[in-house]
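A single protein chain has been removed from this complex, and every other one stays in its place.
== chain A ==
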């Protein structure tokens, strides 16, 4: 529209004098509306989502208490506790970045099974001898472009090729790992670049650089979801694609962009993971898709789309990392650990269903009593 919204709003003038505050808002920017009240800074991720996130923090506290009870010798040392928390966050960093992208895809009504494979492909591609010759910048650029490109291929297949997301990304999972194996000739490619390798070993103010990257991606994701038109479109497209389409939102283009975003996050994660291992190979980031989806679900995002939070997903990843850490410090097996994780996924979904069930029942009862 060439003319601004303020000059073109048409409202029946038959009743209700227009709120002067609203008129002011229409003329300039952001006056507080009369009855709507001022927004809290955290609105959007608030309400029910905030309560759920508090519950997840409660789970973390419980896990901490279990840790303290089983290894009181270690937990009695505050320095060790701090160091261990950083270890957990570092452990969560790569999966966390992937999970942010996954959260967007799932809120948007889709699913991305290919994230682990994209991480592997981007990691392998950025560590070929040819790419490494361009230095750290070239490697980062390559990883991000490869991730984004693969994500856009997913998005194109789903949005314009009308493939079911599950099938399109499952195919990509297989194909991308295949391509990664082809490029690497099934060899582990050592990263010779000290700058890249340094990403995993550098600490700033005592906190690992990887944790800063995670924090930056989470913060960017939160802003994108809760404060931008992109985020609003994501919720609309996932919540009711037909309503979004009839409101003039380009659902297909947005779907394409969601998978592109997921791929982009995978590209960032590929660099982080390569730095940690100082190498890349076609089998890296194995089963990351499942970890990411599980974290998103535990975080309270509806698998059917339309509702979810970035903070919840982050807490989901941290809970997983804490469990892994808990088993490691107690010297328990990976197998037992996986069984507990499986149980936690089921428990989280059950709790979600109960909450959602009672809520929707409540609304159904009251639907006709609020008119």
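In the analysis below, a residue touches a chain if its C-beta (ideal position, glycine included) is under 8 Å from a C-beta of that chain, and two chains touch if they have at least 3 such contacts; residues count from 1.
Note that in this section contacts and distances are computed from a predicted model.
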{"item": "Protein that the absent chain corresponds to, by UniProt name, given \"Sugar ABC transporter ATP-binding protein\", \"Sarcosine oxidase subunit gamma\", \"Ferrous iron transport protein B\" or \"Cytochrome c\"", "value": "\"Sugar ABC transporter ATP-binding protein\""}
{"item": "Candidate in contact with the missing chain, chosen from A:246, A:303, A:336 or A:350", "value": "A:246"}
{"item": "Among A:77, A:187 or A:228, residue touching the chain not depicted", "value": "A:228"}
{"item": "Touching residues on chain A - with respect to the absent chain", "value": "1, 3-5, 7-16, 18-19, 21-22, 25-26, 29-36, 38-39, 43-44, 227-232, 235-236, 239-240, 242-250, 306-307, 362-363, 365-371"}
